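Shown here: the complex without one of its protein chains, the others still in place.
Moving on to subunit A:
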């Protein structure tokens, strides 16, 4: 299967407990995996001060998902992000224009 490389940044409510943050992150990890995605890396930046208020909050917990997926994968991820009100901001984009075959990625990860 041909996959593309994507990156999704989510900004979480800073008032969430550590366990809740983990829960959100693993939830999206599951969603990516379930829709033909392969996770490359999850970056956790921690709580940062926002440049302006978002949903009346001055701070946010930043996390970045690096993954390979199909267009349907990202669609499903974004749909779930919009439903989840613990996420105050998000941004997804392609990081590479090239399509990679899924068999090649498995080799790279191993």
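What to note about this one:
The rule is short, and it goes like this: a contact is a pair of C-beta atoms (placed from the backbone, for glycine too) under 8 Å apart; a residue touches a chain by one contact, two chains touch by 3 or more; residues count from 1.
Everything that follows uses one rule, which is that contacts and distances are computed from a predicted model.
The UniProt record for the undisplayed chain lists the protein name "Small ribosomal subunit protein bS18", from the options "ATP-binding cassette domain-containing protein", "Fumarate reductase iron-sulfur subunit", "NADH-quinone oxidoreductase subunit H" or "Small ribosomal subunit protein bS18".
On the side of subunit A, the interface with the absent chain consists of residues 9, 11, 48, 50-52, 54, 60, 62, 89, 91, 93, using the contact rule stated above.
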